[in-house]
Every structure is written in C-alpha cells, then in structure tokens.
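Below: one structure in structure tokens.
The other protein chains are all here in position, but one chain of the complex has been omitted.
By letter and in written order, the chains are A and B; residue numbering begins at 1 in each of them.
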Amino acid sequence: MLLVRCPWCGDRDEAEFRYGGQADVDYPADPHQLDDAAWGEYLFVRANPLGSFNERWVHTAGCRRWFSLVRDTATNEMSPDIPRRRESR
Amino acid sequence: MVADGNTPAPPERLWRNPEPKRNYDVVIVGAGGHGLATAYYLARNHGITDIAVVERGWLAGGNMARNTTIIRSNYLLDASAALYDHALRLWEELPEELEYEFHFSQRGVLNLAHTEQEVRDARRRAFANELNGVDAEWLTPDEIAEVCPILDTSPNLRYPVLGATYQRRAGIAKHDLVAWGLARKCDEMGVDFIQNREVTGFLTDEDRVVGVRTDKGDIGAGRVGLAAAGRTTLLTDTLGLRLPLQSHPLQAMATEILEPVHPCVVMSNHVHVYTSQAHKGELVLGAGIDTHNGYAQRGSVHVVENQLAAAVELFPVFARAHLLRTWAGTVDVTPDASPIIGPTPYENLFVNCGWGTGGFKATPGAGWVFAHTIATGAPHPLNEPYGMERFTTGALIDEHGAAAVAH
C-alpha cells in the first residue's frame, strides 16, 4: 500500500487513488494534423522507465483532483517535493 | 528428490555453464520460458544451434518462476485462439518430446460468469472456441458443482455463479520443470546459456543490429531476439524504439501443502481470483496486476487481500488454509493486452513482448512463432496479426475489451 501525497489532502493510502500513467502527455492541439503513426503513438505509447517517473494520480476517493508526482519505479520512493498541481479554474 | 534414501543416482545434466563465445548466429535476450522455448524451436525446427541465451539473473527466474502456471487456449478472438491453441497442442506433445516430467496436468479450467453480461460474453467465447477447434463447454451451476464440488455455486453469494465455460484440455504444469526440460534439450543441441550477464544495449551498424552489449562485454550476433518481458522497453529505449508497453507488478500466492481438494483450475473475472492446486499440494492463487507501473517485483498488499477475499468467498473450504508466501513479478502489458511478436524497424532485431499476465500458457507457442520469425525474418502466419503496426492501423487484438476475461 503505497503512501501517495495528494497536494490537496496530504498523505493518503494508494487505495484512495486511481493511477493515471505517464504525466504531461498532452492531447494534440489538432489531432487531424497528425498522421496515423503519430496519432497511434499518442493513443498508445507511454514512457516506461526503470527509475524516476513523472506520473499522474487522481484522488478518486478524496478530492477527486488529478495531480502528478515523481516516483522511482524500482523502489517506489516518492520524490520529497510537493506534487505538482494541475491548476484548473 | 532422493526417494529411497540410498546412494542417489548420478544427476542428469540440465545445462552447462559456458563462457560466451564472441559471436553467435542468434542471441536471445532473456532465459525465461519464452527465451528457452525460442531457442528450443530455433534448434529443433530451423536447425539453428549457434545460439546464446543471455540472462541477467538465473535461468527461468523472472515471470517463469512467479506465475500461477495456468495453461488454456479458450480465447475469443481468432488470432488469440489460434496462437494459444497452437501452444496447447505443443504442450500436449512436450512431455514426451522433452523426455522430462513436468507434471502437465489437463485437469480443466472453469471460467466463471457471475452476471448476465458475463454469461453472454462467456457463451460467445465458447461458441467461437467450438468453431475455432478449441474445446469448450458451457456448464450450468449444477454441472459446475460436479466438476468442482468445493466451489460455492449456491445462489446466496453476493455475485452467484451463473455458469462457466469449461475447457477440459486446459490445466497446469510445474513451471520450473518446464524450464529445465527445455533448457536441457537446448543444451544438448548446443545452445549456450549465459546466466548472470545483463544485456544493456545493442551493437548497431546504422539500422542493423549486429550484437548486444552486456555488463561483462559485447557479444556479436547475426540476429537478436528480445524475450525480456517487463524489461523490454529498457532495451528498446536504447535504440530510441518506443514500444507500447507498461511494466506492472503482478502478484500471486501459495498456501502450505494440503491433501488434494481442488480438482481443476477456477478463474473468476468478476470476483477476481484464479485458483488451482499444484502437483505438490499447495493452493496457488492469483489475479490481476497492480495498477501502477513498477519494477520492484513487489506489489501492494490490498491487492492480495482482495484476491484472498474473493477466494474465500468462492471457496469457503479455503478459510483455514494458510497463506504461506506471496510474490510478485514484473509483467509488460500492451494497450490491447495482447503480445507483440515480430520484426522491428531495426534489421535483425525481433521482439516478443507484451504478454502481460498470459505468458506462461503460451510458452511453447510463443517460442515456435518467435523462432520462425527470427529464423526467416518474417512472422509465422500465427503471429502475423501481432506486429507492432497494429497500434497505428487500429487493428488491435482486444481480447480484454471484447471478452472481458483477463488473461
């Protein structure tokens, strides 16, 4: 049970969250400008590093906000920095 | 191992521990089940024996050592049924062919349905199996109770068992022994197993791969086959080749040794757990992956708790069995939960990956088609649909979307 630091609610058990995979993969500004290969890459290809990974979580059983944090995929060590908020509204 | 307590028979050699040569016709990265089977069929079917299987740890020590050993082929989609049933037919031949007892037991697999939609999906799969030549039966709860009396088929469950598909040819095998049997035959045919040597990258000549880099020096290769499961992208990333793979912990667990009580394999997707009783007598349980990416070979305990709750719900008789050991492997999962087997944009580099939680059952089938792909440079008809271009065209093999059955 990982301890995930929600930037709004603080440290909470992993079971309160849903995982969102790699962070900062933006929806293409104009999908229709992309060829099939580039669109396929947007849809399906994500980084899968051993070590430091900037990833998304959403606090589904809490504030329901999305945020990203940096976790080491080899040790599950979380970066001590305050997770980045994706500011909305 | 020593049954009579007298002087033991001299051990049979399983493999040598050679120093690697400088060059091989084929280097296979990863001595898991798939790497071993690939080497085996390269030698057996294609006469290629100048092979090194390079392994960062110990032979068959990755997911091969950490799975629930279920073997079945009752998949919905044509491409999956063909590949997995080919594997199952090979499993049926292997005990004799390898001359090695690995306790392959075709005790049957029940895939339970707990909702009306699961009933529709399961029956659809069974109908498709029949037309694809894969044995499948649809059982009512009463018929299920006859096959597996310890399963609670009463209507009182929170999600009662409404029916199940039953594949009689399915079953389990002793994973370690499978690996050793394959390794022994490979070794006999001259395949070198290089353990404790980590492949860290590739030797390339423009867009051609000509060998592998390892932590203890380079090894040249005519062709390179990747069978590195959860660590595949760590290698392909070194070439800038991006694959749609995510590595996740997958946990499983076992109890102490118990007298025979569980006659078959039971898989439930809705009340999520798989169960069987191993040859030696342990109950072996497993289910889905941990949702987060991870290479730690360590999962979260609430996942284990959920699986055990499901197991006790379905099998009240398991209540006092003891959890003896939990473990986790690292599985590589594709967006459609089907593998990628085929050539890459790099000449002479081939990949077999993305098996997610379904790799063990496919072991000989994967080896067969991957060997063909490496030997001929082109996919076997069975793995033609499994190329990476499907993520561009959209021709996914979305067994997990379509059949709602986890692998």
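Structure notes:
FYI, a contact is a pair of C-beta atoms (placed from the backbone, for glycine too) under 8 Å apart; a residue touches a chain by one contact, two chains touch by 3 or more.
One rule holds for everything that comes next: contacts and distances are computed from a predicted model.
Candidate names were "ABC transporter ATP-binding protein", "Sarcosine oxidase subunit alpha", "NADH:ubiquinone oxidoreductase subunit L" or "Dihydroorotate dehydrogenase", and the UniProt protein name of the unshown chain is "Sarcosine oxidase subunit alpha". Only one of B:Gly61, B:Gly201 or B:Pro263 touches the chain withheld from this view, namely B:Gly61.
Residues of subunit A that touch the chain left out of the display are 1-3, 13, 18, 20, 26-27, 31-32, 34, 36, 39-40, 43, 56, 58, 60, 64-66, 75-76, 78, 86-89.
Panel shows subunit B; residues 1-3, 5-8, 10-17, 57-59, 61, 65, 78, 81-82, 114-117, 120-128, 130-134, 150, 156-159, 176, 180, 187, 195, 255-259, 261, 271, 280-281, 296-298, 300-301, 304-305, 308-309, 311-313, 316-327, 390, 392-396, 398, 401-404 of it touch the chain omitted from the view.
Heads up, the rule we're going with is that only the chains that are shown with their structure count from here on.
Subunit A and subunit B have CA centres that are 29 Å apart. Interface of subunit A with subunit B (complex): residues 1-2, 13-15, 18-19, 21, 36-37, 40-41, 43-46, 48-50, 53, 55, 71, 73-76.
Of all residues in subunit B, those touching subunit A in their complex are 231, 233-234, 237, 242-247, 291-296, 298, 300-302, 332, 334-335, 391-394.
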